[in-house]
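Worksheet: one structure, shown below.
Here the complex is missing one protein chain, while the rest keep their positions.
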Amino acid sequence: MLLEKVEEISGENLYACYQCGRCTAGCPMTGEMDLMPNQIILAILRNDESVLDAKTPWVCAQCYQCGVRCPKNVDIAKIMEALREIKLRSNVNYIDLKKINKSYPQIAIVAAMRKFTG
Amino acid sequence: MEVAYYPGCTLKTHAKEFEKAALKAYRAIGIELKELDKWYCCGTVYSLAKDNIMYKVASVRNILNAQKEGFDCLIVLCSMCYNTLKQAQEFIKDESNLARIKAFMDEEEYKGIEILHGLELLKDKMEEIKKAVKKPLNRKYAAYYGCTLLRPKSVAIDSYEKPSIMERLIEALGGIAVEWPLKNECCGSYNIITNKEIVVERVRHIIENARQRGAEAIVTSCPLCYFNLKECQKDVKRIYPGFEEMPLYYYTELMNEAFNGKFDKGENNNGS
Partner (left out) sequence: MKLSMANLIKVKIIMGVNMTRIGVYVCHCGGNISDTVDVEEVAQFASKLPDVVVVRSISHMCSESGQKAIIDDVREYKLDRVVVAACSPQFQGSTFEKALVKAGLNPSMVEMANIREQSAWPHYETPEEATEKAKVLTAMAVERIRRTKPVEREAIKIGKNVLVIGGGIAGIQASLDLANAGFNVFLVEEKPSIGGHMAQLSRTFPTEDCASCILSPKMADVADHPNIHLLTYTEILDISGSVGNFKVRLKQKPRYVDPSKCTACGECEKVCPVSVPDEFNLGMTKRKAIYLPSPTAVPHAHVIDENACLGIVPLRCGLCEQACEANAINYDDTPKYINLDIDTIIVATGFEIFDASKKPQYGYGRFQNVITALELERLIVEAAEGHFIRPIGKDIAFIQCVGSRDKQVGNLYCSRICCMYATKLASLLKRADPSRDVYIFYTDLRAYGKGFEEYYRRAQELGVKFIRGRPGELQEDPETKKVIVRVEDTLTRKIIEKKFDLVVLSVGLVPSKGTLKIAEMLKLPRSSDGFLKEAHPKFRPVDTPIEGVFVAGTAQGPKDIPDTVAQASAAAARAMAIMNRGELELSPIKAIVYEEKCDGCGECIEACPVDAIKLNGKARINAAICKGCGACISSCPRDAIDLKIFSNDEIMAEIEAAVKNKKEGEHRILIFADDMCTYTLADGVGTSKMKYPSDTFIIRVPSSSRITPKMMIKAFELGADAIFLGECEEAVSPYPGTLNVIKENVEKAREILKQAGISPERIQYDTFVTVMFPKFVKIANKLHEIAESEEISKEKRMRLREIEVVR
């Protein structure tokens, strides 16, 4: 089930979330997201698999602003990683390696490869 | 004073000037940055999946190797490398984790090594810095930390809501540090590869905010923030024609400028 997998990969207790919305309020990427971070958590708690098709985890920049502000100490960045891993581990790449602009700094390329490839 | 120094891949290529300036600037206040004999790519960004050991091997190997070379303190200049290495260090503080991951490398025991970011070294060196200043900077700078220096809490080099290290450095160099709310807002990071439009929006937001608070330039410590902020300004200008470009500096370049009286850019290498 989705919730179990996410809890296992992230190590976070999603039930602690009481939907206060502070993570979303602080997240810099919400403008590009279809589902907000706290909505993602709610969807996972309801085992709603459609959350795996959301744009949100792929836009997350792992800036940790959510986890550092959460009043229940839930690290939402880890939950986003878990969602990405679930998709990537089924041998799917989010980006096409051939299309990467190689003139960009290594840290960007390495990071993108780690986050977006299976 | 001599300290072990971990450059990371980007500082040797894209951000050459960051390193060149750093070696010169730190030397001027009496700190010799001695590069590690053997180092590997740190494997940024840190993998947050609890069960993913392999992604952490690269970082841990670097830590153990630095120890093998006999150092008990390691300085990192690249913010992203710092964040990754520091989080990896937290990971191996747990004995069972260390045991599992050592199976994948030759390196020996872990006795504990202090990992510091370059800015942390400067915390207590303000007097030396002030003395070394030949020409005070006299300009308004916005200190941009980005996310990796301050979050998560276990790696933060300063208060994650109200940091002041870079501001104090700027003031010690004779500049004016501007107070602005987006100093720890994420630039978009690796999204530059996949979703450049997002980063463009972020960059515009950050630069406009800095400008609104009176900044004339932005100072940073992260090569990716530097790259994002620099690269995307042309795109911002394309979409928002009234946009004015904002100059960008690494903090070590600023130090050099203040110490030498002129701006020493070094080579600007865009090749890989």
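Order as written gives the chain letters A and B; numbering starts at 1 within each chain.
Everything below uses one rule, namely that contacts are C-beta pairs under 8 Å (C-beta built on N, C-alpha and C of every residue); 3 or more make two chains touch, one makes a residue touch a chain.
Remember, it's a predicted structure, so these values are computed and weren't measured experimentally.
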item	value
Identified contact with the non-displayed chain, of A:A25, A:L52 or A:M113	A:A25
Hidden partner chain, touching residue among A:N38, A:T56 or A:Q106	A:N38
Full-complex contact with the absent chain, from B:K50, B:K68, B:R139 or B:R213	B:R213
Where the missing chain touches subunit B, by residue	159, 161-162, 181, 212-214
Residue ranges of subunit A at the interface with the undisplayed chain	18-27, 30, 36, 38-39, 65, 68-73
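To be clear about the criterion, only the chains that are shown with their structure count from here on.
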item	value
Subunit B-facing residues of subunit A, complex	8-11, 28-29, 31-32, 58-59, 61-65, 67-68, 75, 77-78, 80-82, 85, 94-95, 100-112, 114-116
Interfacial residue positions of subunit B with respect to subunit A in the complex	8-10, 13-15, 41, 43-45, 47-52, 55, 78, 80-81, 147, 151-153, 160, 184-186, 188-195, 198, 201-202, 223-224, 227, 270-272
